[in-house]
Each structure stands twice: as C-alpha cells, then as structure tokens.
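Removed from the display is one protein chain of the complex; every other protein chain stays in position.
After this line comes chain A, so read on.
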Amino acid sequence: MSMRSKGEKTFDIINTVIMVLFCFIIIYPVWYTLVLSFNDASDTMLGGIYWWPRKFSIESYITVIKTPGIFKAFGITISRTVIGVITHVFFTAMVAYGLSKRELAGRKIYLTIGIITMFFNGGLIPTFLLIKKIGLLDNFLVYIIPTLFSFFDLIIFQSFFRELPQSLEESAYIDGANDFQIFIKIVLPLSMPVIATIALFNGVFHWNDFFTGVIYINNPDLQPIQTFLYKVIAQSSSNQMMDAMPATLTNVAKTTSESIKLATMVLTTFPIVTVYPFLQKYFVKGMLLGAVKE
C-alpha cells in the first residue's frame, strides 16, 4: 500500500468510479426490465417505478405460461439447443481430431478447403435455395444440420488437441485401439475445457437465434421461442409506433401486451444468464485459443 504514489491513487479512484459507472449502465436496463416484469401491469402504467416492484405480481408470468404455443416454442428451443450442441461439438471435434494429425496425407488440401469457407460464402439467397432444395424448409433438422460444423471452432479444437500428451495415444495404439476409438475414449474425455467453451458458444447461438425460424420455418409448431418473441415484439412495436397515443388507460388489466412481452423476455434470457458465470473461466481460455494462435 505504502508503495503507491499519490498519482497512482488518484488514477485508481477515477478508474474505479468509471468502472462502477460502467457496470451500472450495463446492469440497470436489465434490472429495470426485471422490475417491470414483476410489477402489476396496471400499476406500471402509472409510472414512477425505477428500482423495485411497487405492486409485486407474477400475473404476467402466469399469462405467458398459459399463452398457447409458448410451451411448444420453448420445447423447440430446448431440443434444438441440446441436440444442436451435442451434434455440433461431436462432429466438429471429430473432424478437428483427424485434421490435427500433421502426418495426415492430404492435410493441406483439406485445410485449404476449410480456410476458404472462412472468407467466402454464398450469401443469403443461394443458401436459402440450397436449404429449400434439400428439403429442410419447415423441417426441425434445419436447426441442426446446417450448423453441424464450423471451421472456426475446428481451429480452436485443433490447437487444444495438439497440446494433449502424445504418449497416451501411443500406448492406446499399442493396445490395438484405432484412431476413432482413441478419439472417443481418450481424447474427448481429456478435452472438457475446450468442449465447454465450444458448447457455450454454440449453445448461446442456438438459444438466441431467431433468424433461422423467421426465414426457414412457416409452421408455428416448429418455431423457437426467440422467433415467437420476435413476432410479438415486431407486431406490437409497429402498432405502438403507428398510434402516437400514450398507453391508454382503458386497458387497465392485470396484464398488458407490454408486461407479457417483458415477462417473456426475462423467461427466455434467464437460463443462459444463470449459466455463463460458471463457464466464464472456460470461455476466456477458449477465446484465447481461437483468436491469438497462428
């Protein structure tokens, strides 16, 4: 403590103040949304709620849960996230393991094919036409198959696999295991940190993606929760925009479209927000592997 000069102390105070302010700016909109979602809807319209619910109510949440179709939408999101993450991690790791072997014949060709995909793509329309042609429109598999693989994730896996001790694989070879068995029984169990990272990245994508549901899905039964929410928000916002009337007092009820929207937003975000602090140490490492190498 005594080592620190006056200048350093001043710097530290200013820095701390700015950082705390920054945290407030990040947290407050989230807190405010949460507070409003737990407040009685007609009471909310009177205004003046900033820090804490004034008339606590879970009515909006009950209405959300009773909304037809919402359970199905949650079900789609949960199943696409679980199935999507497992298949993506397994498939991408498998390809990455094969490619991580420097002595692999034709490795350069394989790598070139992959690297090109990082810089060029066909864009929205040709991709849409392909998805249509192979029959994935209005098909649950459209959430799984087109995101099965990612070359960027492959690079992250590959740099991790390279650092695994060679001797383990060699001794398994001697015991008669083939490469695939080694991958499943030895490499995957040792790769939990990188698997957690990729699973989190991919899980966040699956959980939050609404665009796939908008462009490839017409059947409301196959719509994920974010697409459901998008339609609610897009519709109500344009209505809200069009009539410049203030929120009418005629609509005094236990819930309003606004309070339902807020409750849905909180419900869709809650699972992911509770998970990420626990995975933080993994994804910080994962970002490093993915970005700084080579």
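Quick note on the criterion: a contact is a pair of C-beta atoms (placed from the backbone, for glycine too) under 8 Å apart; a residue touches a chain by one contact, two chains touch by 3 or more; residues count from 1.
In the analysis below, contacts and distances are computed from a predicted model.
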(request) Given the options "Glycolate oxidase subunit GlcE", "hydrogenase (acceptor)", "Carbohydrate ABC transporter membrane protein 1 (CUT1 family)" or "Iron-sulfur cluster-binding protein", say which is the protein name UniProt records for the missing chain. (result) "Carbohydrate ABC transporter membrane protein 1 (CUT1 family)"
(request) Check the options A:38, A:160, A:207 or A:282 and report the residue that touches the missing chain. (result) A:207
(request) Determine which one of A:41, A:76 or A:262 touches the chain that has been left out. (result) A:262
(request) Quick one: say which of A:41, A:73, A:94 or A:217 touches the chain that got left out. (result) A:94
(request) State which residues belonging to chain A touch the missing partner chain. (result) 5, 7-8, 11-12, 15-16, 18-20, 22-23, 25-27, 29-30, 32-33, 36, 45, 47, 50, 91-92, 94-95, 97-99, 101, 103-106, 110, 113-114, 116-117, 119-130, 134, 146, 148-149, 151, 154, 178-180, 183, 204, 207-211, 214-215, 226, 229-230, 233-234, 237-238, 240-241, 244, 246-247, 258, 261-262, 265, 268-269, 272-273, 276-277, 280, 283-284, 287-288, 291-292
